[in-house]
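The structure is given below, and queries will be raised subsequently.
For this depiction, one protein chain was excluded, whereas all remaining protein chains were kept in their positions.
Lettered A, B and C in written order, each chain numbered from 1.
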Amino acid sequence: MIENQLDEVKLSVPSKPEYVGVVRLTLSAIASRIGFDVEKIEDMKVAVAEACTNAIMHGCRCAKDSKFNIDFVSNGEKLTISVYDDGKGCELESIQDPNLNEPKEGGLGIFIIKSLMDQVDIESEEGKGMMIKMIKYLGDDI
Amino acid sequence: MIENQLDEVKLSVPSKPEYVGVVRLTLSAIASRIGFDVEKIEDMKVAVAEACTNAIMHGCRCAKDSKFNIDFVSNGEKLTISVYDDGKGCELESIQDPNLNEPKEGGLGIFIIKSLMDQVDIESEEGKGMMIKMIKYLGDDI
Amino acid sequence: MSLQVKKSYNSENKYWYVELSGEVDVYTAGQLKDAFTNMIEDKKENIKINAQDLEYIDSTGLGILIGTLKRLKEKDKNIILTNIRSNVKKLLNITGLDKIFIIEE
Partner (left out) sequence: MSLQVKKSYNSENKYWYVELSGEVDVYTAGQLKDAFTNMIEDKKENIKINAQDLEYIDSTGLGILIGTLKRLKEKDKNIILTNIRSNVKKLLNITGLDKIFIIEE
C-alpha cells in the first residue's frame, strides 16, 4: 500500500483585515497546485475568509501585534485547513444557526463555512482562543 | 514621533518545487497590499523564488518531510524577506559571482538576488542551514 | 484584492444604479457601507446593483446588504441584484438571501 504523503503549509499573519486577502491568495495557489477545480477553490476561499474574519473581529485580544494562524495540510485526497487564534474564545453553545426567514446583519459566518466545506470541527474555550478545522475533498462531493 | 508598526507574516512550506509558486503568490499579495509597484513586485518575486529554489535544491536534507521558512516583515518604508532552511548549509566564501563573459548553467541565483534587491545579507554555516535576508524599499531606488 | 463602487441616480425612474467590481471582504466592506449610507441619506429609493464584475463577497458584505435593505424597507424600497456570478449566487442560495433581495437574471 502506498502511504499518502502529507504536505503541510503553515501561515501566520497579523490580525488585520488587509491580510485576509493574502490568506485567500495563498489558499488559491495551494489548492490549484493540488488540483482542485475552480468551484471548490471558490468555496474554500469564502470559508477560509470567514474563519479569518472571525479570528480578526472576535478572536484578537487587540494587542498591537496580535496574530493568528492558518495551517494547510494536504494528502492525495483532501485539503485540511485549520484557522486558529489565541484570543478570547467563546462558548460554542452560544453559536446558533441563523434564521433564514429573518435575516440579520451578523451570524452568517460559521453557517457559511459549514455549508461550503465537507467537514468542519470547531474547538473553543473561553479565554483560550478558537480553532476551526475544515476539510474539502478533491473527489466528488460527499 | 510616530512609531512605524511592524507587520509580520510567517510562511513555512515543504521543500518541494511545486511550492515556490505558492510563495511567489503570497509575496505578490503582501507586496501589493503594502503598495509596491508592479516592477518592484516582479523583482521581489524573482529574488524570493531564487532563494526558495536554493533552499529546496541545496538546503534540504532530503528528509521526507523537509520544510523551509519565509518571513515577511514590513513597516511603512520597506519589506524585509528572510528565506531560511535548516539544511546542510555551505561555506559562503565558496560562492562566487558569475563570470558574465562565460555563462554557465548554474551559479546565477544569488547574483540575481543581489542585483534585484536593495540590501541582501546571507548567513550560513556548514551543517546549520542557510538564511538569506533581503530588503526592498518602497520609495525610489537607493 | 480591491473594490470599486460606481453609483449614479436615475431620477427619471427614481432608483440608484450601482456597479460593484472586485472583492467585498472585511477589508473593503467599510467602503461599501459608506457608499450605501451616503446613498440612503441622500434618497431612500430602490438600489439596483449590477454585480457582473463582483468577483467575491463574504458574510461581511452580505451583512451590509442586509443592513441596507432593512433601512430601505422602512420606506418599502428594495435591493435588486443583476448579473450575479455563480459563486456569489451560491452564497445567496445557501443563506436564503435570494428570497430577501430581488434577483434579476
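Note that in this section contacts are C-beta pairs under 8 Å (C-beta built on N, C-alpha and C of every residue); 3 or more make two chains touch, one makes a residue touch a chain.
Values in this document were obtained by computation on a predicted structure and should not be read as measured data.
*Asks:* What residues on chain B make contact with the chain left out of this view?
*Replies:* 17-18, 20-21, 24-25, 39, 42-43, 45-46, 49-50, 52-53, 56-57, 98, 100-101, 103-106, 108-109, 111-112, 115-116
One rule holds in what follows: only the chains that are shown with their structure count from here on.
*Asks:* What chain is the most remote from chain C, judged by the mean position of CA atoms in each chain?
*Replies:* When every chain centre is compared against chain C, the largest gap points to B.
*Asks:* Between chain B and chain C, tell me the centre distance in angstrom, where each centre is the average of that chain's C-alpha atoms.
*Replies:* 42
*Asks:* CA centre of chain A versus CA centre of chain B: separation in Å?
*Replies:* One centre to the other, that is 28 Å.
*Asks:* Using the touch definition from the top, which residues of chain A touch two or more other chains?
*Replies:* Residues 18, 21, 25 of chain A each touch two or more of the other chains.
*Asks:* Which residues of chain C are in contact with two or more other chains?
*Replies:* 1
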